[in-house]
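Removed: one protein chain of the complex. Kept in place: all other protein chains.
To keep things simple, chains are lettered A, B and C as they appear, and every chain counts its residues starting from 1.
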Amino acid sequence: MESPKINFASDNYAGVHPAVMQAMVEVNQGPAVAYGGDEYTAAAIQQFKQHLGDTAEVFFVFNGTGANVSALCAMTQSHEAVICAEKAHIQVDECGAPEKIAGCKLLLVPDIQGKITIEGMQAQLQRIGDQHHVQARVVSISQSTEYGTVYTLNELQELAAFAKEHGLYVHMDGARLANAAASLQTDLKTIVDAAGVDVLSFGGTKNGMMLGEAVVFFTPLLAKSFLYMRKQNMQLASKMRFISAQFQALLSNDLSLKNARHANAMAQYLAQGLGKINSIQITHPVHANAIFAIMPPALIEKLHTRYHFHVWDERLSEVRLMTSFNTQPEEIDAFVRDIIE
Amino acid sequence: MESPKINFASDNYAGVHPAVMQAMVEVNQGPAVAYGGDEYTAAAIQQFKQHLGDTAEVFFVFNGTGANVSALCAMTQSHEAVICAEKAHIQVDECGAPEKIAGCKLLLVPDIQGKITIEGMQAQLQRIGDQHHVQARVVSISQSTEYGTVYTLNELQELAAFAKEHGLYVHMDGARLANAAASLQTDLKTIVDAAGVDVLSFGGTKNGMMLGEAVVFFTPLLAKSFLYMRKQNMQLASKMRFISAQFQALLSNDLSLKNARHANAMAQYLAQGLGKINSIQITHPVHANAIFAIMPPALIEKLHTRYHFHVWDERLSEVRLMTSFNTQPEEIDAFVRDIIE
Amino acid sequence: MESPKINFASDNYAGVHPAVMQAMVEVNQGPAVAYGGDEYTAAAIQQFKQHLGDTAEVFFVFNGTGANVSALCAMTQSHEAVICAEKAHIQVDECGAPEKIAGCKLLLVPDIQGKITIEGMQAQLQRIGDQHHVQARVVSISQSTEYGTVYTLNELQELAAFAKEHGLYVHMDGARLANAAASLQTDLKTIVDAAGVDVLSFGGTKNGMMLGEAVVFFTPLLAKSFLYMRKQNMQLASKMRFISAQFQALLSNDLSLKNARHANAMAQYLAQGLGKINSIQITHPVHANAIFAIMPPALIEKLHTRYHFHVWDERLSEVRLMTSFNTQPEEIDAFVRDIIE
Partner (left out) sequence: MESPKINFASDNYAGVHPAVMQAMVEVNQGPAVAYGGDEYTAAAIQQFKQHLGDTAEVFFVFNGTGANVSALCAMTQSHEAVICAEKAHIQVDECGAPEKIAGCKLLLVPDIQGKITIEGMQAQLQRIGDQHHVQARVVSISQSTEYGTVYTLNELQELAAFAKEHGLYVHMDGARLANAAASLQTDLKTIVDAAGVDVLSFGGTKNGMMLGEAVVFFTPLLAKSFLYMRKQNMQLASKMRFISAQFQALLSNDLSLKNARHANAMAQYLAQGLGKINSIQITHPVHANAIFAIMPPALIEKLHTRYHFHVWDERLSEVRLMTSFNTQPEEIDAFVRDIIE
């Protein structure tokens, strides 16, 4: 029998961390109040507050699109707009959900290595007060970015200052925030504070959970109606304890950070391996758990027989390789060996 | 330490059936293609087809609101309308999600014991072709109903004939379809066929799963764009195998039906117990796993110290008692005893 | 050649009052700043303030649906709901625009003679704070009502007190507010004040204009983003002076009230005529410019050959007869004569 392909396609191809799975099994004892009224959810929220501050307001949802779009619903009216990178997940990978659900326009900024720039934001701050034009209200940044790069704390502070100066709320798509924290060797709160985040989408799924994301509000006013928005956006889990238990496991014993560190380390290890190969050119700095690389089409074809990974840009013959909490060094060794041979 | 309250509040308070949990643990082996491209999802869909026919098109989503609203998105344009019972879940328990997300109006029909009537539907079929008025396009029925009653096959056939005659699509909210099948001592397909269902929301969560519902299309044309709608409605699970595995467990070895039969039997047992008590009046026929009963306010207050259950209508002092796959006879005995004493 | 049918169908069948038409011709002199930046618009807004108070904020839109729905957009978030009469125009005659555009649910109240009741409102004030249920935020009343009845000032005060007590905003659909004012022998402001109106849709079209309605805010907070909402809702006229000029004419020399008084008087005259005929039964009090009456189907058929009017309820053989600013006594005489003969 053929052995299954090795995964460098996505941290979504990874399974569930055993400690997270164990936590779900453990809370499966007797009944619990539905829709988040249970003690496990209360405890998981408490744990979030320990990481992110007592005033953080925390809501669990199903997936990343649900987190991002619901956050934007809370931050905008439909005539307002969201500034984001032109390759942001909310722009290119959510099938128009922000427009359909929040009703608002995304204003695109060319990115540098996946990062938004002050100049780009500035260019979209136009026609303020003009009734014919959408009014920029939010800047949404991804940390780490779609290209596996990580904003430095300094860069975040500059963005935050600009946003505050221009009356923009800051949304952070933190589907891989743990990877960014591991990369910066800091904690979640330091990143969130540096960026002056008003609303955070914190990702559990890619960090080792089965499913589940958190929408975390640092600006209480924006959270005012979020209970209803979550329900109306079809993101309210009835047996919520099973999402909460996962977050409890993830936020205990530094599991989130450990998973992220491992994934990042595997990316570095893979980058080292690829770096030695002349026919391969890594196209973005490797800060977190993604590697983008140009490789010959014939090589891609050969590798695809044994490995899952995505061709990112067909024209350039550029691929994306993702590592995860359960990527094994042997898998990387095999991958590099298969390239060289 | 205080023992936890016994649950008659909701089948959502119940945990996960052990076989379902086991299935999730078992598929947590190595990587799997994300977003439903995995073999477990393919297998679960195949299993659905065995139950519901080869031409059924099956899509997994997160929750009941997601299933219902996405189904309605596929069945309507925003100027069209959905006829439903005035106490239907889509009307009273989804925080306006159908209006917000599908954009369409619900046309309400007074129900008899939770069931919609032909006369009620007829009354909403008005102003056809009048540009000022929404155009009825869908009838949505819940099987079993919000009141725990079950449409007979004969009733479903009559509704279906009426719908077909008037060009209405049929949506079935089957959050508790297994309970209806158990009640009617038939299988899912017989019910679906009798009702001429175009799109079904099939409920896993209340039937013993952790989370997960299926949107099943019997009219292929309506499924055409559903892949995109699911994503745009924020209902696409990345690690979908963990929803699929649950459905596989549920649809294997008759587990779905067994769970439903148990829940229904417990409801009958509870109804018998309550039926002997003079001060309590059961207000709806008990077909599935819900009991509605009027009881003295003082009794409600006393019982609430040991049992979870909802007051349904404060004015009437009417409560709702739900049983589930893991309701125990001893819990019912205790409840009845506590009433009598 | 056949003479055209006489109009009792709608005040929308009427043409434009000559003074209004004249005003449009007069402002057609040279260029004027577009989109409401012109002097005529400034003057018309000033005139509104004279009638409705200095703090009123006034925005012109194209039509009644545009006024009502845009007003509701300004008053609600999509998880909030609007309490209204089950026969309200926003419910039955706007093709689902409130649901599609504002995203919110309408909560229906059975009306008495077209009027909403405190008891009906009370019944819809349920599940406050429950995330599963839409939250009532607005009560919308029509003055005069769909049935041509007019709330007394006392009734309005009671509704307003109830709304205030329960944190509901008051929207008034004043498509025929002038007729109500004429009926109550008072001015617009007295009505608006009595009802504690937060946002008013003031109708110009049925009052003798070609087209144009005003959305008037008495609660400044709600007007904050309305400039953008009007544009986004496709209700911003580029050559706005031609709407403004109509309003100026209408609000000058008491034209609005005179038109309304005439229409109301014609309705009274018609009611008197019909009242003497045994086979006809007037079904609602005639306060403004509408008469609802049951008449034999054969008579309806005969009258339809010479007169425009709508059958309101086919089952009851009930018709609606509307008068307008240019209904002539002779037309009524002819109508009554044609019935009698």
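Here is the rule we use: contacts are C-beta pairs under 8 Å (C-beta built on N, C-alpha and C of every residue); 3 or more make two chains touch, one makes a residue touch a chain.
Just so you know, these numbers come straight off a predicted model, no measurement behind them.
J.: Looking at A:K49, A:K87 or A:H133, which residue reaches the missing chain?
T.: Reading the full complex, the residue touching the unseen chain is A:H133.
J.: Which candidate, A:I45, A:A74 or A:C95, sits in contact with the chain we can't see?
T.: A:C95
J.: To test your reading of the contact rule: which positions on chain C touch the chain that is missing from view?
T.: Against the missing chain, chain C presents residues 4-7, 9-10, 12-16, 18, 21, 24-25, 27-35, 62-66, 69-70, 94-97, 100-101, 205-206, 210-211, 228, 231-239, 242, 308.
J.: Mind listing the chain B residues that contact the chain we can't see here?
T.: 35, 77-79, 131-132, 134-135, 225, 227-232, 236
J.: I need the residue numbers on chain A that touch the omitted chain, in ascending order.
T.: For chain A, the residues touching the absent chain are 78-79, 81, 92-96, 99-100, 103-106, 108, 131-134.
FYI, only the chains that are shown with their structure count from here on.
J.: Compute per-chain Cα centres, compare each with the mean of all protein Cα atoms, and return the closest chain.
T.: Closest chain centre to the overall C-alpha centroid: B.
J.: Centroid from C-alpha atoms only, then distance chain A to chain C, rounded to Å. What do you get?
T.: Here chain A and chain C have centroids separated by 50 Å.
J.: Suppose each chain is reduced to the average of its Cα coordinates; what separation in Å results between chain A and chain B?
T.: The computed centroid separation for chain A versus chain B comes out at 33 Å.
J.: Where the centres are mean C-alpha positions, what is the separation of chain B from chain C, in Å?
T.: 42
J.: For chain B, give me the residues that contact two or more of the other chains.
T.: 94-96, 100
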